[in-house]
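Each remark here refers to the structure printed beneath this line.
Removed: one protein chain of the complex. Kept in place: all other protein chains.
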Amino acid sequence: MKPLTDATATVAGLRERVLAFARERDWEQFHSPKHLSMALAAEAGELMEHFLWTESKDSATPLADPAKREKIEDEIADVVIYALEFANIGGIDLAKAIGAKLAKNAAKYPVEKARGSAKKYTEL
Amino acid sequence: MKPLTDATATVAGLRERVLAFARERDWEQFHSPKHLSMALAAEAGELMEHFLWTESKDSATPLADPAKREKIEDEIADVVIYALEFANIGGIDLAKAIGAKLAKNAAKYPVEKARGSAKKYTEL
Amino acid sequence: MKPLTDATATVAGLRERVLAFARERDWEQFHSPKHLSMALAAEAGELMEHFLWTESKDSATPLADPAKREKIEDEIADVVIYALEFANIGGIDLAKAIGAKLAKNAAKYPVEKARGSAKKYTEL
Partner (left out) sequence: MKPLTDATATVAGLRERVLAFARERDWEQFHSPKHLSMALAAEAGELMEHFLWTESKDSATPLADPAKREKIEDEIADVVIYALEFANIGGIDLAKAIGAKLAKNAAKYPVEKARGSAKKYTEL
């Protein structure tokens, strides 16, 4: 298989890799939406642990340490792998869902009101 | 902008959309690795809430209900949007990280040992 | 210090233990509501990992294995320790908050409507 890189990898291509990995191991029987949502949340928690006690402004520091960076890259990869498999099992077009959600977010957070603000749309 | 779909959308293309959305709103100031990891975990929790009390085997049911399906698609989209922005801020090639993690997982879970088993690699 | 046990330990007593632990180490400087909510969520994710791929009906099995049980007890303890410290830092009477929330839940889930149902109150 050719090496994956963001510039050329399509979501569909990544989904196929993840699905093939699960199928080879006969793991689809465990991959219900419920289980995958749990696994995704657990991995998200592990990613977050790398940034627990640092200040927000200092939180790029672990990414500058090669050993920590590798762990962080593994965690974010795990999160996205489970998201891709969730899309596989649920029959969801992920890029389309992202496009639709960005459109909704754009309506909730119009540029002129939301610029420079971290407020929730209900408080803008 | 042309509609997004998994068959043609590259990870790089999705990352650009997400980055443009944040930049237009001057939101990069809030997008530290720490904050993004928190937002991602919070969205993962929301996704999981759709499957809380159902049995695993019944957990595709909410996806068959159009109103619930739309909410679930929004949640998984949110998760991936934050993952893409985390990659943007961290300078991470996400597809490459996924490829590297799948290779590690393949070594931890060789097909012949892992087939049909939900055990952790430490217990195989 | 006398051994702690649910029959006699008050919430206030547990809170004091947790606060003393943090103060001895000069850790209150790190214990903002934000950081504690993150730590709590990360520990909740670790607890959940023990039950990821099991069916709900089989999920008491890990608790019957002494080594796994000890780990699970450690994880739930971590969750509650952070909840107690969150209450310490936020000046929240936790038992009172629990009483108030149970009263709200009782109004949302009246016995006659909610009995035997896992539906959300918005769907009852």
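A, B and C label the chains in the order they appear, each numbered from 1.
Basically, contacts are C-beta pairs under 8 Å (C-beta built on N, C-alpha and C of every residue); 3 or more make two chains touch, one makes a residue touch a chain.
Bear in mind that the values here come from a model prediction, so they are computed numbers and not experimental data.
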If the full complex is used, which shown chains touch the chain that is missing here? A, B, C
Which of these touches the unseen chain: B:45, B:62 or B:90? B:45
Only one of A:9, A:41 or A:72 touches the unshown chain, namely A:41
At which residues does chain C meet the chain that is not included here? 3-12, 14-15, 17-18, 21, 24-27, 29-30, 32-35, 37-38, 40-41, 44-45, 47-48, 50-51, 54-57, 59-60, 62-63, 72-74, 76-81, 83-84, 86-87, 89-102, 104-106, 109, 111, 114-116, 118
Hidden partner interface residues of chain B, rising order: 30, 35, 38-39, 41-42, 44-46, 48-49, 51-53
Tell me where the left-out chain touches chain A, residue by residue. 38, 41-42, 45, 53-56, 118
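We take it that only the chains that are shown with their structure count from here on.
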Same or different contact residues where chain B meets its copy chain A, judged by the half mark: same
What's the rotation, in steps of 5°, that superposes chain B's Cα atoms on chain C? 180
Using CA atom averages as chain centres, what separation in Å is found between chain B and chain C? 27
Using the touch rule from the top of the page, what residues of chain A touch 2 or more other chains? 30, 35, 38, 41, 44-45, 48, 51
